[in-house]
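The structure under discussion is supplied below as C-alpha cells; questions concerning it will follow.
Here the complex is missing a single protein chain, while all its other protein chains stay put.
Coming up: chain A.
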Amino acid sequence: MGIAKRLVLGFAAVCLAIPLAGCWDNTDINHRVLPVVMGVSKKEGVFRVFLQIPEPGMNRLRIRIVSETGNTITHAVDKISTNMEEHVDLLHVKIILLDKNYAREGVNDSITDFMRAREISSKALVTICDEELPVFFANVKRAMEQRGSTLYDFFEKNAGWNPQIALTRVWQVYRSIHSYTRDVAIPIVRSGKSLMIEHRGSAVIKNGRMVGRLNGDETLLFNAFSGESTQGRIEVMKSASVLIVSNTLHNRIGLRGRTPYMTSVLKLQVVLLETRGNPTNEVIMNELDELLTKRFMTMFQKIQSKQADILGIGQFYRMIIPRERLANWREDYYPRLEMNLRVQTNIQNTGFLNSP
C-alpha cells in the first residue's frame, strides 16, 4: 500500500474517531458545580436532597446550600441542575448525609441506586445526621464560611479523623445489604455548639436499616477489631490515660453443633500519657484489660441482640457453614455465638519519666 493511500486512510480514521467519541458532551471544570456533601431525607415518600457546594472566591471559600424535593433522588438533583446555571456533577460528593428517620426506615433503595448509577463515587462516606437536615446545613454553613474548611476534613484520615469515628463507604453499605455475614457501623453527627460538628457515636446498620447505636468508645473498639490503625486515647477509670499506638488481633473460631464460638486476643501496644497518683504499670495494664474486655462485651451483647454483625464475625464461618445455611447466619448462628475476648496490653513506653 502506498504511503499516500495509507495517510489518507489514517486521516479518515482520525476524522471518524472525532464524531464517534462524543467529546462535545464534555463539560469543562469551570462549568460544573462540584457538591461535596449531599444530604438526603425522606418524608411521606418524597425525597428532599441538599447539596453543599463550595464556591471558591478569589480569596475565600464560600459555601452554598441548595435543596430540592423530588420523588426520587435523581429527580431532585435534576431539578437543582435545571435551576442552576452550571451542570451539577456528583462525582466529587465525598459525604452522603442521611436523615436519621430515613436511616431507620431503610436506605436500601438509595444505596443501590448510588451503586447502579455510578454518578456518586462508591468511595463516598455515609453518615447519619442526628438532627433535621436544614438546621444542620444552616449551622454548618455558618461555621464553615468562617473557617474556610469543608465538612469532609472531619473524616479525612490525614486531617480531622479520630479513631472514635467509624468510616464506612457507600460500597460497604451496599455490601452489608446483600451479604449474609457482614453489617456496618456508620457515624452519627450533628452540628456543634462551639465546634463545627459534633460526633455522636455510630449507628449500627443491618441490611440497610439503622437498628442501634454505639458510642464513641465502643466505635474505637470496633475500629480496633476491624484493623483500622488506631491512635486512640483511652482513659483508664481511676489511674491513668493511655494512647494506643498499634493493635493486632488474633482470632480462633469453631463450631460446636449449631453454636459458633470465637476466641479473640486483642494485643495493644500503648503509651502512657497521664497518671493519677502512683499506679504501677501492672495496675494500669490490668485495669485496661478489664475495662476494655468489659466494654467490648457490652458492645458485643448490644449488637448481638440486634442481630447485626458489624464486626464481620460471620466472615470467619464462611468456610465452615454451607452457603444455604449461611443465609440464616444472622438469625440462627449469630445470636448463639459465644464470644471470648481477651485484651492484652503492653506498655511500650512510659514517656520521658520512669514509672514506678
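Methods note: a contact is a pair of C-beta atoms (placed from the backbone, for glycine too) under 8 Å apart; a residue touches a chain by one contact, two chains touch by 3 or more; residues count from 1.
Quick note on the criterion: contacts and distances are computed from a predicted model.
Taking the options "Sulfite reductase (NADPH) hemoprotein beta-component", "Putrescine transport system permease protein", "Spore germination protein" or "Na+/H+ antiporter subunit E" in turn, only "Spore germination protein" matches the UniProt protein name of the chain that is not displayed. From the set A:21, A:46 or A:117, the residue in touch with the chain omitted from the display is A:21, counting the whole complex.
Interface note: of A:39, A:54, A:187 or A:279, the residue touching the hidden chain in the full complex is A:54.
The set of chain A residues touching the chain not shown comprises 3, 7, 17-18, 21, 23, 26-30, 32, 34, 36, 54, 56-58, 61, 89, 91-92, 94, 121, 150, 152.
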